[in-house]
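Worksheet for the structure shown next.
As you look at this complex, bear in mind that one protein chain is not there, while each of the others sits in place.
So that you can tell them apart, the chains are marked A, B and C in the order they are listed, and the count of residues begins at 1 in each.
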Amino acid sequence: MINEETKKDVLPRLRKIEGQIKGIQKMVEKERYCIDIINQVTAAQRALDQVSLRVMRRHIESCVANAVKSDGGAPVVGELMETIYKFIR
Amino acid sequence: MINEETKKDVLPRLRKIEGQIKGIQKMVEKERYCIDIINQVTAAQRALDQVSLRVMRRHIESCVANAVKSDGGAPVVGELMETIYKFIR
Amino acid sequence: MINEETKKDVLPRLRKIEGQIKGIQKMVEKERYCIDIINQVTAAQRALDQVSLRVMRRHIESCVANAVKSDGGAPVVGELMETIYKFIR
Partner (left out) sequence: MINEETKKDVLPRLRKIEGQIKGIQKMVEKERYCIDIINQVTAAQRALDQVSLRVMRRHIESCVANAVKSDGGAPVVGELMETIYKFIR
């Protein structure tokens, strides 16, 4: 489960991303150059990657680790692989 | 350049994505299941893909098309390829 | 359409990628470390990105440019966007 450390790492990132999304809205409203808009969208997506990777790391270190120790972890690892699969595409 | 049609298509998407980012913040605060958080982040990224693709389409139909007609468009196509490259990675 | 310049750029890349795929097969046969195998697969995928980007650039400079000049290019741009969409996911 998410812990305080991950929360403290991830929440400021999400707030910054919220600001990026608002900024992109303003760029669209002001009809800024398309390429600049797309690059800002890409920057927000890369910042979201970092959020996912941090939550995933915490998940592996807590839930996956616990499941592995108690029952081998097959269903939890299956669920993780599906999530990675969705994440990469 | 961005036109009214693209604005009307893209702005509601961006507002919805802003809502998704706020929702993810709440999920983190309430310590929701890591996998559910990651899947929501992935959903926001896929929605951002749609924004980029729509702006890119408009860009090709306006700026790239105009440049191609006037001077062959080499620098504009080069800039587009760099943007696609950043977008895919 | 593909021209000689793109061919000369892209064919050696594809031959190198073929070698990379054969190398990955040997790594699997010899039971090399999983992480090393995955990193080699990733390297082959990044090399394939470069092939796609080069063919796409040529496509935009030839087919898309010609279509834009003759009839505005809407169907060709639509087809390109669909291809970019498949490419990114």
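We adopt the following convention: a residue touches a chain if its C-beta (ideal position, glycine included) is under 8 Å from a C-beta of that chain, and two chains touch if they have at least 3 such contacts.
The model shown is predicted, which means the values in this text are computed figures rather than measured ones.
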item: Visible chains that the absent chain touches, using the contact criterion stated earlier; value: A, C
item: Residues in chain C touching the chain absent from view; value: 1-2, 6-7, 10-11, 14-15, 17-18, 21-22, 24-25, 28-29, 31-35, 37-39, 41-42, 44-45, 48-49, 51-52, 55-56, 58-59, 62-63, 79-80, 83, 86-87
item: Positions on chain A contacted by the hidden chain, ascending; value: 46, 49, 53, 56-57, 60-61, 64-65, 68-69, 72-74, 77, 80-81, 84-85, 87-89
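Methods note: only the chains that are shown with their structure count from here on.
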item: Reference chain B; chain at largest CA-centroid distance; value: C
item: Cα-superposition angle relating the copies chain C and chain B, to nearest 5°; value: 180
item: Length of the line joining the C-alpha centres of chain A and chain B, rounded to whole Å; value: 16
item: Where chain B and chain C are represented by their mean Cα positions, the distance between them in whole Å; value: 22
item: Chain centre separation in whole Å, for chain C relative to chain A (CA means); value: 27
item: Residue numbers of chain B (touch at least two other chains); value: 49, 56, 80, 87
